[in-house]
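Here the complex is missing a single protein chain, while all its other protein chains stay put.
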Amino acid sequence: MTSHTHRSKIPQLVFSLQTLALFLLGSCSRIDHKQSALDPKGLVAQNQYDIFMLSVWITIFLFCAVGGCLLFVLWKYRAKSKEEAMEIPEQMHGSSKIETTLIIASAVILVILAVPTLQGVVLMNRVPDPNDQATLEKLKLDKSQIEDAITVNVTGKRFFWVFEYPQYGIVTANELVFPASKAVRVNLRTEDVIHSFWLPKLAGKMDLMPGQENFLWFIADEQKIRSGIDKDGNPYEVDAKTAMPSVFDGKMRQTIFAKQAFTDEFEAVGGLFYGQCAEYCGNSHAYMSFRALAQTDEDFEKWVLKFRNAQNPNLQPTAYSAENTYEEGTVVTYTDEQLGENNRREFRALKATAKGQTPVTKPDVWEKVHSDDYEKGKILFGTQGCAQCHAINKTGIGAKGPNLTLFGLRTSLAAGWMRNDEDSLDKWLRNSNEIKFGNLMWNGEGIDDRHPLRQLQDDDEKVSQLVTYLLGLK
Amino acid sequence: MSDAAVHALDHHEPVTSTGIPNKKVLMWAFLGSDCMFFGTLISTHLIYRKISATVGGNTLDVRDIFDIELTSFSTFILLASSLFMALAVSAIHKGNLKSTRWMLLGTIVFGSIFLACQVYEFTHFVHGKENKNGDLEHQLTLSAYAGKTLEDGKDAELKPHVFGSTFYVLTGTHGTHVAIGVFWLLGWFVYSFTGRMSTAHAIDIECCGLYWHFVDIVWIIIFPVVYLMEYAF
Partner (left out) sequence: MAIESIKYASPETESKLETKAFPRPGQHASGIVDWLTTIDHKKIGLMYGLAALFFLIVGGIEALLIRSQLWSHNMEVLTNRQYNQMFTMHGTTMVFLVIMPLSAAFFNFFMPLQIGARDVAFPRMNTLSLWCFIAGGIILNLSWFFTGGSPAIGWFGYAPLTDPRFTEVIGDMGPDFWIFSLQILGIASLLASFNFITTIINMRAPGMTMMRLPVFTWMTLVVSFLLILALPAIAIALAELMFDRSYGTNFFDFLEGGKPHLWQHLFWIFGHPEVYILILPAMGIVSEVIPVFSRKPLFGYGLVVFSGALIGFMGFAVWSHHMFTTGMGVVATSAFSILTMLIAIPTGVKIFNWIGTMWGGRIRFDTPMLFALGFITMFMIGGFTGIMHSSVPIDAQHQDTYFVVAHFHYVLIGGALFGLFCGFYFWLPKITGRMMNEKLGKFVFTLMFLGFNLTFFPMHYLGMIGQPRRTHSYNEGHGFEAWNQIATVGSFILGIGVFIGVVQFIHSFYSKKLKPAGKNPWDARSLEWTLSSPVKDYNFARTPIIKARDQAWENNHGEKDNHSEKQPLDDHGVHMPDRSWCPLVTAFGLFVMAIGLLFHQSIDASGELARDYTIAIAGGVIFVVGVIMWAIEGPRGYHLFPKENEE
């Protein structure tokens, strides 16, 4: 979209406006915005983009041809004077030859678009067969990229996303972590109204229809993720680690947050993708966005492992029992008076312990795993009604709110609406209605004015404890 | 059109471009549209027919609900009413007002019998059938269905179902059509006693006839699609 040739040749207002606008769009503005379909970073989106550009050129050609013809006619046959306007030209009724030619010509042009369209339909709907060498070669894919594809079950809820990885038995929300080198099969479901999963740079969109399961797939292009064009227009390329900082140890979050403003985040790394619900789904439809984070294979595996451990019920810290001995590094829970009656705190064994060495009687053997604020926040999470809707460290299928397991690793808050840092989380907890008017946490099912959440507004201490707890989940 | 022909019409009917009276064109246009109404309803029913067999694990055998003998009878009655309608149209064309009147009455009576059957059918479907023990079972409401009575004699639970929705709305719409037709015919029947009725009204009766036959034909489609098909496959 960078040609400049037509501009000077076309004098009329109609045309110059149209073409000017078109070229303005093409050359003067950036196309790599957060959610831009003009900046594809994956095979499927690239295919959609290519067909789109083909259609753009076809229609620009047609517009110039037909529009040019129209302008020529208007110019040539305009009535130049009042007398001429009263003349009677030849009363011609038509020409079947011209008509037929034009009909056939337009049919041919449509065929040019129809062929890639049909190929594109197949590509969008079906992951290529890993044994079909010819197709794989054409698409420049490795057999393993398809064979090792990961599956994500996406469930849309008003107004957030649940991402379930059936192969690993883990559930997360609003941030889809995926390996950049592998195909990702996405099964789409909804539990309420229709939503639409739109990941412009990777896959286009597909609706989540109630009562049926839809499918789309995508595969990122690592090369494209690693390269880009900087502000001065120079192409650059970075290594995989820089383009896709690891999620599991919080590098992704740090790298993104190193940018001063939320608005600049997407420039930080190539592996950060933005998505959005595209089918009107109710009051807060606009707020239903999500992110997809590309990872190297290695980092993805580490993330999965960490998540699995966090959500594995067998790996949760058990209550301390005086009958047991504990090895070094074991985490147990034990009543701690500091936190109030009957509240338990997590302790880690610094060395192997003998029977009866409780964390209280032997403080030198046990250390507190978390700060006081964290533990208090955790208690608040239970007592303030948060746990009714949000699951932490369990898969919590069917929970009303987003799963908050390892929330401290997330880059965004409130379904991708804001940066997940202390300030935003503080604001969010105090009055989420001000940020996302009508959100369910504030206004939703079964939550009324007396809900403890609303009383947190002025309680600086409790809010900060909750913030500490939530961001400490990593 | 020759002068004589124009004279013969004597301004009773405006001369039309096609020679077909306006009312008839209107009626045909309406029936074309009505086809789409019923087409939509019948497709809805057909789309749901298969999936409506089991909804949420609640299996529905429509045959347990239907009373096919009654419906066959009412179908026969409706078809017979069409005969009366045809005779009424023919009579008015011949100027036989008396015959027209009684044929109209015949159509009205048969139409009403059909409606009565439908009302009976609906009421019984909604309330369910009594089994040997006097328990109610096989209840079909707009939104739910209850299967067989439980073994301990408790009524079967009404469970959400889609069959009742499509069935009642489709056959109910048809019933409404029949009812409108009956009232329309009733209007003409009453009018025939005013002494003003003449062959000039032939076109009006004919339009009634078109409507009535159409409603009849629709039933000929509904009966196999909704009822008979459940017994076949």
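Here the chain labels run A and B in written order, and each chain numbers its own residues starting at 1.
Please note the rule applied: contacts are C-beta pairs under 8 Å (C-beta built on N, C-alpha and C of every residue); 3 or more make two chains touch, one makes a residue touch a chain.
As the structure is a computational prediction, the values presented were derived from the model and not from experiment.
When the full complex is taken into account, the listed residue touching the unshown chain is B:Thr16, out of B:Thr16, B:Ser72 or B:Asn131. Of the options B:Gly128, B:Gly164 or B:Gly209, the residue whose C-beta touches the omitted chain is B:Gly164.
From the set A:Ser284, A:Gln311, A:Thr411 or A:Gln465, the residue in touch with the chain omitted from the display is A:Ser284, counting the whole complex. Considering B:Asp67, B:Asp204 or B:Glu230, the position touching the chain not shown turns out to be B:Asp204 (whole complex). Contact between chain A and the absent chain runs through residues 14, 17-18, 21, 25, 29-31, 33-38, 45, 47-49, 51-52, 55-56, 58-59, 62-63, 66-67, 69-70, 73-74, 77-79, 84-96, 98-99, 102-103, 106-107, 110, 113-114, 116-118, 120-126, 158, 188, 192-194, 196, 198, 200, 203-207, 209-212, 214-215, 261-266, 274, 276-287, 289, 417-418, 437-438.
Even with one chain removed from view, chain B keeps its contact list with that chain: residues 11-14, 16-18, 20, 22-23, 25-26, 29-30, 32-34, 36-37, 39-41, 44, 47-48, 51-52, 55-56, 142-143, 160-162, 164-166, 168-169, 184, 187-188, 200, 204.
What we mean here is this: only the chains that are shown with their structure count from here on.
Taking the mean of the C-alpha atoms as each chain's centre, chain A and chain B sit 54 Å apart.
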